[in-house]
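Notes for the one structure printed next.
Complex shown without one protein chain; remaining protein chains in place.
Right after this comes chain A.
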Amino acid sequence: MKPRVGATLASTTDQTTVIVVRWGAEDLDVTCGGAPMVDARGPEAGTSHPADPAQQAGTVMGKRYASEEHGVELLCTKPGSGTLAIGGVPVPLKDAKPLPASD
C-alpha cells in the first residue's frame, strides 16, 4: 500500500491503529502481529487474521514508530499486542528527546 499522510491504518490481529505521519515513495505493506494492516476507512476494515505469536511486542499509545530505511513514520493512536513491522522487520520506536514545555 501507499497511504497518504494522515491516513489511519488498522491492525487485523489486534486493536492497534496508527496514523501515517510520513511515507516514502515506496509501495509497502506494514504488518501488525504478522498480518497486513488495512485502511481503517477502506473495504477491508474490520477483517481479522490470526496473530503471529512471534510478533507480539505490543504497540504503545502516543508513541511514534519510524523506519529511516523506508522513510516511514507511524503514530500509534490505539494500542494493541502486535508488533509493527515492514517486510518482517520490526519498525523501531522513534526515540524522542524530551523537550521542556514551552507554551
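Side notes on the structure shown:
Here is the rule we use: contacts are C-beta pairs under 8 Å (C-beta built on N, C-alpha and C of every residue); 3 or more make two chains touch, one makes a residue touch a chain; residues count from 1.
In this section, contacts and distances are computed from a predicted model.
Name of the non-displayed chain as stated in its UniProt record, restricted to "Formate dehydrogenase O alpha subunit protein", "Chemotaxis protein CheW", "ABC transporter permease" or "Acyl-CoA synthetase (AMP-forming)/AMP-acid ligase II": "Acyl-CoA synthetase (AMP-forming)/AMP-acid ligase II". Among the residues A:Met1, A:Ile19 or A:Ala57, only A:Ile19 touches the chain that is left out of the figure.
Residues of chain A that touch the chain left out of the display are 5-6, 19, 21, 41, 61-64, 75, 77-78, 96-103.
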